[in-house]
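Just one protein chain is left out here, and the rest sit where they should.
Up next is subunit A:
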Amino acid sequence: MAVCVAVIAKENYPLYIRSVPTESELKFHYMVHTSLDVVDEKISAMGKALVDQRELYLGLLYPTEDYKVYGYVTNSKVKFVMVVDSSNTALRDNEIRSMFRKLHNSYTDVMCNPFYNPGDRIQSRAFDSMVTTMMIQVC
């Protein structure tokens, strides 16, 4: 399903980033980092309008030949970026949305943990396994 899932702090440093296969990790890091450009662009473009509508999903950030990069931003400006293989055509917008929603819920759980310091890297096992399910699930 997803080949890379990243959670990025408000200040644009990664809180969590995981990708399969691991050998192309670096490529995904670059890709996710670059996608922040578009995230920033979209956030500033939507301004207040979308905040009021509570639309957190940013849609397709940009496609590349092999991957599609989708974005999502929480109200606290934490960004979720998901990279999906382009050949995986079964994934429609709705699926991506629901994946992001799942990710957001799990992230909220992480934040609710009193032992988690906001801003630290996410090391929650529950979060990790949730991401794993999003990555393994083959459509």
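FYI, a contact is a pair of C-beta atoms (placed from the backbone, for glycine too) under 8 Å apart; a residue touches a chain by one contact, two chains touch by 3 or more; residues count from 1.
One rule holds for everything that comes next: contacts and distances are computed from a predicted model.
You can't see one chain of this complex, but its UniProt record names it "Trafficking protein particle complex subunit 10", from the set "Elongator complex protein 6", "Cyclin-C1-2", "Trafficking protein particle complex subunit 10" or "Ras-related protein Rab-21". For the chain missing from the display, the contacting residue among A:V7, A:V38 or A:L103 is A:V38, taking the whole complex into account.
In the full complex, subunit A touches the omitted chain through residues 9-14, 25-26, 29-30, 33-34, 36-38, 40-41, 62-65, 86-87, 89, 117-120.
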